[in-house]
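Excluded from the complex is one protein chain; the other protein chains are retained at their positions.
Now for chain A:
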Amino acid sequence: MTVETTEVRDAPRTRAAATKIRRAQQDPAWLRWILTGLAIAVVVVLIVLPVLHVFAGALAEGAGVYWKNLVEDPDTRHAIGLTLTVVPIAVAANVVFGVAAAWAIARFSFPGRTLLTALIDLPFSVSPVVAGLMFVLIFGLQGYFGAFLRRDGYAIMPYLVSALLVLLLAVASFVFRPSQRRARRGLWKTPPLGLALAGATVFVLLVLAQQALGVWPTNKSLKIIFATPGLVLATAFVTFPFVARELIPVMNAIGADEELAALSLGANGWQMFWHVTVPNVKWGLVYGIILCNARAMGEFGAVYVVSGHIAGETDTMPLRIEKLFQEYNMPGSFAVASVLTLLAIVTLVVKRKLEDRIPAPEQGRRTGAHP
């Protein structure tokens, strides 16, 4: 838009010949003016005015009331706190899943790759309300796992956590293992049966340790729906595509050559990932995290279904805004809304700043010059 308007302003100053050539290539000035004006009008009416109105509404009764609405209402305070708890967990989970999925899709061809690519987009196409409902059906009291988790949720936790840790250990040892048989010394020589036994021992020790230390409560029931875990699940599901979607094209554009170069120079998988892959995709990753974060903070539909809307317990900021609005507390709801809007604006500014640093195919080498 800015480019267009400056060209219009420059037009009278250019030489006659140049203007003629321009005429042949461009639309007439009046058309450009109308189109530009139309675009600006739409942006003003649909975006600028509502945003300004949010702040106007929030500050309608003075800065004192605004402050009171935000800080002194315990339910609002709790909602802000809950959002700031749920969102980082969901974003962190999506970073791990997103990087793994993008890596798998960009670097390997395996059966089901196309299906996985399509499934990544599923949360975008499914209505958030349906997503929330899905979690209620799975984890709700009437759902498949709900009753079981209520009863034995915390009892199975030691086993679940131990199994996950052992799995992680197995993956890590596979990554760090010297690939050359001759180079494996000492413990690396353990036969498969020994490894399985060691894994089982670690599992049992971890379970016993957790039980002895009383990590998990014994007299409580595990609630997923109408509680924080459900909020995290719903938020993570809805915002799943952002990180992977952002990383796949970046990884494709950069290609696998640098990673292969690292491997042939003697790096192991872990070194290759941290020395080459991560630095190359970091701006794409940060961009994905920002988008994911923005969407996670504003998530309403899925969270609405799984939260049960309990004030001071499961209300996140968007839910709190809606509740205050329903209670005709306009300054209160606008105050919370203004906080969300501010966060969104900050996100937008950071995103704009980052966009120049995302390596496009031909841009990649240029960004490399200014790390």
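Methods note: a residue touches a chain if its C-beta (ideal position, glycine included) is under 8 Å from a C-beta of that chain, and two chains touch if they have at least 3 such contacts; residues count from 1.
Following the convention adopted for this analysis, contacts and distances are computed from a predicted model.
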Out of "Sulfate/molybdate ABC transporter ATP-binding protein", "Hydrogenase 2 operon protein HybA", "Beta-ketoacyl synthase-like N-terminal domain-containing protein" or "cytochrome-c oxidase", the chain not pictured bears the UniProt name "Sulfate/molybdate ABC transporter ATP-binding protein"
Which residue from A:Ser173, A:Gln210 or A:Asn268 sits in contact with the chain not drawn here? A:Asn268
Chain A positions in touch with the non-displayed chain are 178-181, 183, 257-258, 260-268, 271, 275-276, 279-280, 364-369, 371
